[in-house]
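Can you read through this structure? Questions will come right after.
One chain of protein is taken out of this complex; the other chains stay put.
The block that comes next holds chain A.
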Amino acid sequence: MDIAAERIERLHELARAAATEDDHDRARYYVRLARRVAERNRLALPRKFRRFTCDRCDAYLRPGRNARVRLQDGHVVITCDCGAHARYPYGNDDGNDEASEREDDTP
């Protein structure tokens, strides 16, 4: 793991810690910095990072606090307080193309 990937990991944790303390502006700053580092180093962001950040306002999402999570048939809809929706599939029946990425999905 190179430095850029580690930085993203650290920034992810910092963003989560800041969001836990309801310091959402600081969490946004860490999320944006992590995105920038990933983009400059041509790295894919970790799946957990993608699922817990808002694409529109860069907020770090904490379900129940600043995000709503609803299950619809076959997919999750997560709604940020800014109004942006993100959808992703759940269930492992029909082989969706994200299945190959599962190994890094440790909880």
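As a working rule, contacts are C-beta pairs under 8 Å (C-beta built on N, C-alpha and C of every residue); 3 or more make two chains touch, one makes a residue touch a chain; residues count from 1.
The rule we apply is simple: contacts and distances are computed from a predicted model.
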item	value
Listed names "Glutamyl-tRNA(Gln) amidotransferase subunit A", "Electron transfer flavoprotein beta subunit", "Ribonuclease P protein component 1" or "Phosphate transport system permease protein", with the criterion being the UniProt name of the chain not displayed	"Ribonuclease P protein component 1"
Which of A:Leu11, A:Leu45, A:Ala67 or A:Ala86 contacts the chain that the document leaves out	A:Leu11
Footprint left on chain A by the chain that the document does not show	1-4, 6-7, 10-11, 13-14, 16-17, 20-21, 26, 29-30, 33, 36-37, 40-41
